[in-house]
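Every protein chain except one is present and positioned as in the full complex.
Chain naming follows the written order as A and B, and within any one chain the residues start at number 1.
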Amino acid sequence: MNRTHVTCMINDDETEFLCDNDESLLDALRDEVGLTGAKEGCGTGDCGACSIILNGQLICACLAFAPEANGGTIETVEGMADGDRLHPLQTSFLEEASLQCGVCTPGFLMAAKALLENNPDPTETEVRYAIAGNLCRCTGYDKIVRAVLGAAAQMRKNPIEGARP
Amino acid sequence: MRYVRPGTVDEAVSLLNSEPESCVFAGATDLVPQMQGGRPEPKLMIDLKGIPRLVKVSYSNGQLVVGAATPVSIVKVDDNLKAAFPGLSESSGLIGSDQIQNRASLGGNLCTASPGADTIPSLMVNSARVVIASSGGTRTIPVSDVVTGPGSVSLKSNEFVVEFILDAPPKRTADAYLRFIPRTEMDIAVVGAAARLTLDDADCCTEALVAIGAAAPTVVRAPVAENALRGNPINDETLAEVMAAASAVCSPISDKRGTKEYRRQVAGVLAKRVVLQAAKRAKEKGGAV
Partner (left out) sequence: MTVAVEESPVKKSYKWVGTRPVRHDGLEKVNGKARFAADMTKPRMIHGHVLRSPLAHAKILSVDTTEAESMPGVKAVVTAADFPPPSKNEGFPHRSSNLIAREKVRYEGQVVAAVAATTRRQAKAAAAKIAVKYEELPHVLTVDEAMADGAPLLHENLITKGLDTTPKQASNIAKRDYFEQGDLEAGFAEADVVYEHEFTTKVVHQGYIEPHACVADTSKDGRSEIWCSSQGHFMVRSATAEMLGWETSQLKVIPAEIGGGFGGKTTIYLEPLAVKLSQKANRPVKIVMRREDVFKATGPTPGTKIRVKIGARKDGTLTAGKAWLAYESGAFPGSWGMLGGWCVFAPYDIPNVQIESFEVVVNKPVNIAYRAPSAPMAAFATETVIDQIAREIKMDPIELRLLNAVEEGDYNHSSMVGTFQRIGLKETLEAIRDHPNYKIPLGPNQGRGVATGFWFNIAQSSSATVNLTENGRAVVVTGSPDIGGSRVSMALMAAEELGIDVKFIQPVVGDTEAVGFTDVTEGSRTTFATGMAVVRACRELVTQLRERAAIMWDCSVEDVEWVDGKAHHSGNKESPLSLAEITAKAKKTGGPLNATGSLEAKGQGPAFSTQICDLEVDPETGKATILRYTTAQDAGTAIHPSYVEGQMQGGVAQGIGWALNEEYIHDKKGVMQNPGFLDYRIPVASDLPMIETVIVEVPNPKHPYGVRGVGEVGIVPPIPAIANAIHDATGLRLRDLPMSPVRVLEGLNQQNGVG
């Protein structure tokens, strides 16, 4: 076996792992690094459950090859909270009951985070299109959309202290 | 399988020549599902995203140059591009989800050569050219000469697309793109239509290009529709001719995404709507950038 050595920053931690060259970044995060927050729902980029942020860009980790991460920066749901302080989106998802089974939740949180970083005051329609790459089969999206809008309002009002302990 | 990330076009060319079973890629958004579906794994994967020339949008000397591996999320929002080619911007913004758009590229969309590729009709109505690199240097050909059939392109195995070149549009010229999908997002176009119109001061059409996607083995131009537009005002009569001509140019198949009858009929509908949209834009913005 001829494996590739990858060094990257994951959630502010310098991380090294070995991977196969054709291994997806998703498999590497889950199997080599042990970060199982990103899920595989489809393996073809159609469900968004594996959404992560690579070098500042929201992507489906199932569609990236693991060696592409070399020298890069990765954010996953595991790094979303600031220590014990949840990100306002996490708080909002909990308070709005935006998750039922919860398997799609990490992907939605990453997609919503990417949205709000680019557009702090999205309309409902903008939220719906921004999370259209993330499938949820439990909720009908209603409470997810409300949570994203709620978190956005919270973050506009209180950009620093938006998170709760 | 080896993975390499060259930093220059020359490096990529020599890598491509070094291994017959090699494959260039940018976003891999088509490649990965194809490999899962049984496409043989290449021995060498050449990641083009490390070549600066391939991942930028630049504007100079009246030409817009888009690197072939530039994520369409950049193409979608680039101010110069949006002003000059709003239809290309909107077709870029229709590919998959935000996650996909952060990876997918114009080069990939073209070379995957799907009949339903969203950006090809927009590139065609803007008479875009592609710069193709190989060990012999580069050559430039029209986008319309690239795709030869579903999944097949005229490029040789040791060639790859470096960038797209679009000339600044004349005054009172604008493009638009519309596609039909059953949902609002995440589908492949059942049928798509792009148009670019130039209007004179009396809002009469002086130049028109219309292309239809997903309704034939490759994206097709609709010359009869274009002729119907040229020299005429955009009125019900012209639009009826456009609809009929756009439907007539289709040679669609029936598949899991739609029937041939549906594609033919809706191609006409989209052609009409996209002509109206392009005309509206041409009137509003004048077209010069």
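By our rule, a contact is a pair of C-beta atoms (placed from the backbone, for glycine too) under 8 Å apart; a residue touches a chain by one contact, two chains touch by 3 or more.
It should be emphasised that the depicted structure is a prediction, and the values quoted were computed from it without experimental measurement.
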Requested in this report: Check the whole complex and report which displayed chains the hidden chain contacts.
Outcome: A, B
Report summary line: In the whole complex, of B:I141, B:M186 or B:A244, the residue touching the missing chain would be B:M186
Query raised in the report: Looking at A:P67, A:P106, A:P122 or A:G150, which makes contact with the chain not pictured?
Result: A:P106
Query raised in the report: Considering the entire assembly, which residues of chain A contact the chain that has been omitted?
Result: 20, 30-31, 35-44, 46-47, 49, 76-78, 80-81, 86, 90, 93-97, 99-106, 109, 124-125, 127-129, 131-146
**Report entry** Residues of chain B (touch criterion as defined above) contacting the omitted chain
**Finding:** 33, 36, 180, 182-188, 190, 255-259, 261-262, 265-266, 269
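Here is the rule we use: only the chains that are shown with their structure count from here on.
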Report summary line: Cα centroid separation, chain A vs chain B, in Å, comes to 30
Query raised in the report: Which bits of chain A are touching chain B when the two form their complex?
Result: 4, 20-22, 24, 43-46, 48, 51, 57-60, 62-65, 67-68, 111, 114-115, 129-130, 132-134
Report summary line: Seen from chain B, its contact residues with chain A in the complex are 1-3, 5, 27-29, 32-33, 35-36, 41, 45, 47, 49, 71, 73, 96-100, 102-103, 184-186
